[in-house]
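Excluded from the complex is one protein chain; the other protein chains are retained at their positions.
Think of it as A, B, C, D, E, F and G in the order they're written, each chain with its own count starting at 1.
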């Protein structure tokens, strides 16, 4: 609830259009919708202009479908992450226009007319096994109206593969780097570019990778100061922040 | 070394101005300076337009002073982080115009004429004990030419203190949040703003804070998707990335 | 065995009604029942006036049903926690009046006439995925005769949802807060209320949540001094302690 | 800021005594005092009726003394925890009536006339080395107007010592148990009493005690359901919560 | 290979019955049997007089049965631990006299005439869920010819249950204590008896029990100095060591 | 891309056979093959003369088969590690000459005429359960043209079994030691030989082995200075390095 | 308090010599002495016939001296562990016959006439740096009347040094093994002897030894089943348990 609307409300009280008791109640009646097992925050989508998002893990297909439908009813674009095939079936039976990507485990519904892409996000991954996380990031960024360049399988042990894509990195406003194992790629990329790098540790690896903890620690200790880190496998979060950066970086022609 | 300069070099070869052997050598002779115990990378400062930076921890005062002087000789602004009083004395005896901040442990030397600030960075901290980290971030961001707003002691257990500074948050292009203990502040701030939040866990706390690890984990698991994280106590890194974001976000008047 | 009953026993000895040998044996024959694989402690229920409780995890359906029946035979209310569908079937075939809640995984049997609720417990959770733990807590507290207010999906990233329920929090004698991810909610709630807050970390989350350890650490490091913590996913334990507090807090009309 | 005061403010607006602009500003101007390095929250003390508290660790003696004086100026009782001898000297030179306990590292200033103790808190510790934490808890609870019974050196390896104090435990409304090493004492005490037990792991021990982490884990896994846990060495937090419970448990004579 | 047999061998060389080359080879040909995937060490059984033992986990039923048969062929008693039903079927089809205990997951074959029990081992466990580990210990100790007293479900939260079995503890030469959760039981038992206590942490528990690590740490930090610890769930190892102690403690009637 | 080929390219530019623009592009077009989900680096095999290798875990059978075929098409020997039966079926249907080892989970295709073995690698393991890792190492080393001696089930608790194979250790140029549990074997072997020992912790064990972490830590802390360590279960990596050492150690007859 | 004394007390009650109230009080008045900061448990020494023991760490020299004197006053032998030079001075000024060992940090006072040694304890250590822990064990075992054989610097990387002391190991009733780094020595020793081995991890080592945690884990995962483990650096605890085993193992001539 923005300062402006508080002022409006208080002005209504001053004018006698609203009693103090009503105003007090209204302060509490913020724009979210309570459907029993969840409070859907249309307010966030309204405030940020970004799509509505459901984190589908740990919810039943019916819950996912119900929340998805409520969000879709508001006319926004909708994104569900961590959705398995059952959740996708439940949603697509109600929204045949939605699209399911089984590798990225995303369900996307485009209801608005996409504007020109705002900003350029490069998504890198170190190996084939990092693809699901990278795709979650790429699909999210696309739905959030960024231009996305995918640069996959460019791990640091074959440096020539990374150097070969250097030109493609040059025009990005922000770079997302997904890597498991030792998590070295963001440091190397961070030294090659002059823009923010968002590192996503992936749970790829075995033995002492400890399900991504080794990569996470590596990235937090990056010697490149333009690297910040999100949670293990959190491609969505990386793309969310990257989109905010990219759209800020994007200058509309004056 | 940018694609352009490679093309220039290859054109020189084509024109016969440079032999292939010379070109091959030059590809290797990149602009860093070897002073025995360190290779100073003037290239980075040239490439990014950002000040030169020394990480002073683990270096002798003499080493810090020598590297500082070499960097200063190139005419850039210079920043030393994690500098104790001895390192500061060694530097200030050579560079009386440099400034030492004992709380933030930074030495700064401004040699360029600062342009108009580019972008607005808000720096928050949860408690008084987080001040050194927050000040390292704030001083860094100022030297990097961002406008900085400091909002200190706004922890989540006294929510009214945080809500009281909400207006000041509204105009920031990026928010740095320093917090120890449970690391909850970035999540709350992330829900209040529509810009990227860079979370800095601090090693403040006792018992099961495990020197900042608890705050770090809390921040990585933030339920706000616009939060990314840097290493414990890494105010410098947060400010470096924040500056990159803020200057992109800053629109020059058309 | 209370001091009173020791005195009674010793008085019996003094009167010659009980020989020293018998008294010595009786000191050892405390009121638990040995059914081979378990020693059922009717004593605890008698002493505390609280229902009998079975922790069903790791027991076969037959074992759960047998213990449940022995407890029910004593006339108390009975609660089984962490019960799967098989255990529920085994119990309900013997006790058709018992109720199974598949989300909370509780089996409850009400055999006493419930008195007026004693004390008011608010149960909050941060997200939809915390519901099973929150419901275990809520159902437990209800069976233990507290008045329970459920306030779900009020995570800190959408502060207005939490502030909207502030009035409902105001009358609680104790607040249970279930949260996974960063575990920030108890700190924020702790700052809003003047009563004890019992924090329950949940194993919700992924990556660096480490199955609830991140939330646990966050809660232990809470900056609100009225927060204490129970084990990950331990909704039952939280409700047990909360009930003890709430009934103490509840003043009967004089 | 309570619902009542919001209603009062809105009524003022309705009556025209306060303009909407003024009301909006006042919503933000909550009663804390900004002294540069800290925002003193007189509001909390007013709201809860509990003393003001300073966490002195990581603050300079001057900072501690300044905050202490500001708090004392408001007329409340004041408590500083984790205060070393230097901080104590700085405070006592300004407030000769304050008292310093070097073992508990507390500075207390009693300015109000203490009412009758409200509620009874038992403080147990397992060994001599746990005394500083236990005393921090005991002194805090006393300043917060609870009756405190100290029962020290009653570790589980000498069970008769614990059983010998059982009567003294019987009348407590809440029990604080401080223990390092294996952290077993709260479970045993939890089985002996019918009131909430607040467990405080201490950093006493060596080797695999990992500075209190072993005791912390033991307490979180307590098999007694009336045990909740606070951070390692956090005697203050335990006493704060215990006081809230004890005063609720305390029935004034009708 | 004992000093005696080395002397015998060297005497053979001195007498010329064995050449130096043969002796050198014989030094290497120690009495184990190589069956491809394993080297069966009959030597250990011969040397110690204890049964042969197979750790069945991670071996195929066929491998378990083959090793079991080779061991049985030598006439010793044989024990297989961590054996599932398939391994048991494979063994019992070859050795119908062997016995399988599905709870303890042991297969035992008694081929020798058991002597009088040597020494008395008490096996305690804290809860019903610790039974499999306790039974592995009890069955092992019995096969190794100790007298075994089982005392189950005597956790520390119901101290009267433990005190009720104190007499039965009094005559044991060594006590094995199996406990999960907080691992407090060995400390309490250690204070009640004057003989060695071998603590076995079990992987029982949830949340912050971390699969037995909490209990393990608790036991290592025991405040009772007569407690030593074996690996999580290692009932066999506890019984092996306990048997060595018990038989030493057992005095034959003079 | 070796210095030589850079010189060749630059010479082409000098001669006018290649334009600077073409050369710049060619610098980026390094010899890897992009098949969508992977960039196959024929360059590495060419450069090192070692077989091509696929890490099959986390890839679909179809992906493994496709990459395998592309690699085989280049004429090299090919090795797939961590391949399950489905991946093996997919590969063998295309390459009937390939061999699958279900214990080691390797698929090998020998297409070159193997030269004389170069160097001698001894592979030891501590117990039967370490066999899969040891076999992955042994099969890899054989495909890489080393002579391999397998010495299995020689754990430190039966020292005579280890001493019995000492002669066979003596001629090895490098020793690979696979061990779980306490990871003691490499230290003991390291003291017996004068060549490098590569230690491979295995995830064998239970309880506090923490899936190989205990063995890993043990090996890293080895008191034998000729021990270096690879990741848990990483038999392939151990053999790769061992082969490099062994072939260097192998002196061709002059 | 033994069953016998309970019977005596109850008989007194029956005879009327003791009132029930007196008996109830006496049940609580167990033989420990409360000196304010500690409850000295003379009962333990009486019950076990072992010396009184003070854990001096974390106590002031005055506290150590006071407790030492109270214990000495009872006529028992007294042992203080973890005593620094100041504590030793304080004690020796009162008890000139006490002996201080600065390496083992023990203060010992022999007041009883030592009987013939009962049982034989071998104390091994892996390296010179483990000496303090080994000496704490050896001195403790000697004061507790065991015969002690010290075998130092016999690490596993030089196996011949260990094999050279094999004869001396053969006659021990129990073996204490102190080792840091990888903690391999107990496993090797466990395979060489047929008696219980008590492993003491030491905090010797660097890097990934994590202050003894690596050695601890190694020992817990020992492949020798006669190994049990005590806390890091806990030489005293190892000797306490070893003495109990050794005296049981020691057969008096019939």
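Definition applied: contacts are C-beta pairs under 8 Å (C-beta built on N, C-alpha and C of every residue); 3 or more make two chains touch, one makes a residue touch a chain.
Remember, it's a predicted structure, so these values are computed and weren't measured experimentally.
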Of B:76, B:140, B:187 or B:231, the residue in touch with the unshown chain: B:231
Chain F residues that touch the omitted chain in the full complex: 3, 47-48, 53, 166-167, 170, 173, 194-196, 198, 216, 220-222, 225-232, 236-238, 240-241, 244-245, 248-249, 251, 254
Interface with the unshown chain - residue positions in chain G: 128-129, 131, 152-154, 158, 160-161, 163-164, 166-167, 204, 206-209
Touch list for chain E against the chain that is not drawn: 3, 6-7, 10-11, 13-14, 16, 19-21, 23-24, 27
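Here is the rule we use: only the chains that are shown with their structure count from here on.
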Shortest chain-hopping distance from chain B out to chain E: 2
Repeat of the E-G interface, chosen from D-G, A-B or A-F (over half of contact pairs identical by residue number): A-B
Cα-centroid distance, chain D relative to chain E, in whole angstrom: 49
Distance from the mean Cα position of chain E to that of chain A, given in whole angstrom: 54
Multi-partner residues of chain B (at least 2 other chains): 3, 158, 166-167, 207-209, 220-222
Chain contact topology (line, ring, star, complete or other): other
